[in-house]
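My structure is below; once you've seen it, I'll send some questions.
Note that this complex is displayed minus one protein chain, with the remaining chains in position.
For reference, chains read A, B, C, D and E in written order, and residue numbers begin at 1 within each chain.
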Amino acid sequence: MSVYIIAVFGVLMVFAAVYAIYSRNILSAIIASGVISLLASIIYILLAAPDVAMTEAAIGSGLTTVVFLLALKRINRLRGTEEEDVDA
Amino acid sequence: MTLGTVIGFALILIGVWGMLTRSNLIKIIIGFSIIDTGIHLVIVSIGYLPGRTAPIIDGAVDKARAGLEVVDPIPSALVLTAIVIGLAITALMLTYAVGMFREKKSLNIGDYKELKW
Amino acid sequence: MQDLELIGGLLSVVGAVFLLLAAIGIIRMPDVYNRMQAGTKATTLGSILFLLGIGLANPDWLGKILLLVLFIVFTNPISSHVLARAAHHRGIPLAEGSVRDCLSDDEAGEEGGCE
Amino acid sequence: MKKLSGRLLLFAFLLAIWLLLSAPFSREELIAGAIVSALISLFPFGSIPIFSEMRLTPKALIWGIAYLFVFLFELLKSNLDVAFRVLHPKLPIHPGIVKVKTKLNSRMGRLALANSITLTPGTITVETKDEYFYIHWIDVRARNIEETTRNIVSKFERYLEVIFG
Amino acid sequence: MANQLFYIATAIALLAVVVAFLRLLKGPDPTDRVVALDGMTITSISIITAAAFFLGRVIYIDVAMVYALVSFLGVVAIARFIERGL
Partner (left out) sequence: MLRRIFAAFAVVLLAMALLPFITEIHPFQELSPVARHYAEKGPDELGGANLVTSVIVTYRGLDTLGEVTVLFIATAGVGFLLRRDERDEEESAAAAGTDESGSAGNSPRPASELLMSGSMLLFPLLMLFGVYIFLHGHLTPGGGFQGGVVIASAMLLVMLSRVSLHLNHTVLGLVESLSGFSYVVIGVVGLVLAGGFLDNRILPLGELGNLLSAGAIPVIYSLVGLKVGTELTNILETMKSEEEL
């Protein structure tokens, strides 16, 4: 069972990674990179590494996303425009 | 050849491709974090032994047979610290990106020509 | 003992079916608000049933599973409320065929229909 | 006095959660949990007011349990309703944002009401303004504010009014 | 028998994650993607708990709790960013 779950989530991770690279919208790319981390943490559980899974869930998808968003907000403030997410 | 390593390598290659071809600074940093995740996945899945369980001894694992029932704890420990450092590095890189944007009002890597020769 | 496990299994399957329905709702619905209706809310009941099923099959874990359920019930509505508010503030229009939008009317200062 | 009861309630709440988390009960866990809960409930971040608003009378407790069942029933009913709408090939929805009025004043009560509304599929609280809630409703059946209030809010409000005030 | 039921339930939940993921790819607005993310994570919590059941380790439920908490925070942060309140 766990092999199938890993396979499905692995394929989803690859799709999300390609999407994160090619998306025109930076906010969407950040969301996709958060999804990669969330899926990775499930795979870590199935690979018998719960400590790593917990760290990845907490840091990879929570704080990293927030740090990206804060940086993006600063850049938008400097740019002075209202469009927050267009790929420049 | 295990599934985890294959996925990890695929992520590393996608991340490298993204870092090399994208020109937006934030996209490059996202590519970096994808590489990061891929490397962690590879290391953890190298430490995994099929059919064994997590290296935490409680009711489900017999202490005397621990050497035969648990997976390798060392890769977990390494990856755990690497993830925390990855966050700090990402924050630092983003801070630099903000600083670079302040200088040139652009996130496009092509606009930074000072180091080209 | 065996019966309890069987009931738990059935409960889990029902929960999983609700989760699947929620996902289909996310795909089929026409705009953000309706996707939220189908998506993040049907998942609540689905995951509650799924988790309780596992808790029934394994009664030692029931305490932690109840805590997890409590956590989901606390956090899930807040996140979808904040998201709906953000979507409305961003100005995402309601889907075609929507009946009315009192909030936009009130913000625009139009008196009338919503009393 | 009021503040003290809020702190005590918070302390009891945290201790109960600690004991649930560290599942096999032992004396060490109890002592550690008591120390940690006491420290957090003394922490100077304003979570106290929201706890001091709760009523701790037997009547509120009984109505609380009754509310739980009412809520679960509503949850099930509206889930089936939304599931039917999702599966129906024509997608029979008439969405819209309506306005309802609530009588609840305490923050805890408003939070519980809004969360109950949001948790039952078919309705999401989009915005709150004073005594009005703006609610996205998947199947707008009523036009004016009294009818929408009767349709959406009243079934929960009766109980929450007793519990939180 | 009962175990098979749990396998079926997990498979259905897996399918639900895949279906929700399609909406994440499809978009059109970031808000839609966040909705898909929210649905995916709540479904994933169930899958983690099912994995804990199959592997017989209660400790994995702690991970599910952190996962639930963090997905909530992530969604709130993105929503606050969208409404310019961060």
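As a convention for this text, a residue touches a chain if its C-beta (ideal position, glycine included) is under 8 Å from a C-beta of that chain, and two chains touch if they have at least 3 such contacts.
Note that the structure is predicted; figures quoted are calculated from it, not measured.
Taking the complete complex into account, the chain left out of view touches A, B, C, D, E.
Note on the undisplayed chain: of the listed residues A:14, A:30, A:46 or A:63, the one touching it is A:63. Checked against the hidden chain, the listed residues D:108, D:135 or D:153 yield one contact partner: D:108.
Note that of A:10, A:34 or A:50, the residue touching the chain absent from this view is A:50.
Along subunit C, the points of touch with the absent chain fall at residues 74-75, 78, 81-82, 85, 89.
Across the interface with the omitted chain, subunit B contributes residues 1-2, 5-6, 9, 12-13, 16-17, 20-21, 42, 46, 48-50, 54-58, 63, 66-67, 70, 72-74, 76-77, 80-81, 84-85, 87-89, 91-92, 94-96, 98-99, 102.
Interface with the hidden chain, as seen from subunit A, comprises residues 49-51, 53-55, 58-59, 62-63, 66-67, 70-71, 74, 77, 80, 82.
Just so it is clear, only the chains that are shown with their structure count from here on.
Connectivity without subunit E: the remaining chains split into A, B | C, D (groups of touching chains, all others kept in their positions). Farthest chain from subunit B (centres taken as the mean of C-alpha atoms): D.
Central chain (C-alpha centroid nearest the global protein C-alpha centroid): E. Averaged C-alpha coordinates put the centre of subunit B at 39 Å from the centre of subunit D.
Counting partners per residue, subunit B has 53-54, 56 as the residues that reach two or more other chains. Residue positions of subunit E with contacts to 2 or more other chains are 10, 17, 34, 55, 57-60, 62, 82, 84. Of all residues in subunit B, those touching subunit E in their complex are 53-54, 56, 58, 60.
Residues 1-2, 4-5, 8-9, 12, 15-16, 19, 25, 27-28, 31-32, 34-35, 38-39, 41-42, 45-46, 48, 50, 53-54, 57-58, 61-62, 65-66, 69-70, 72-73, 84-85 of subunit A are the ones touching subunit E in the complex. Per the touch definition, subunit A reaches subunit B in the complex via residues 3, 6-7, 10, 13-14, 17-18, 20-21, 26, 29-30, 33, 36-37, 40, 43-44, 47-52, 55-56, 59-60, 63-64, 67-68, 70-72, 74-75, 78-79, 87-88.
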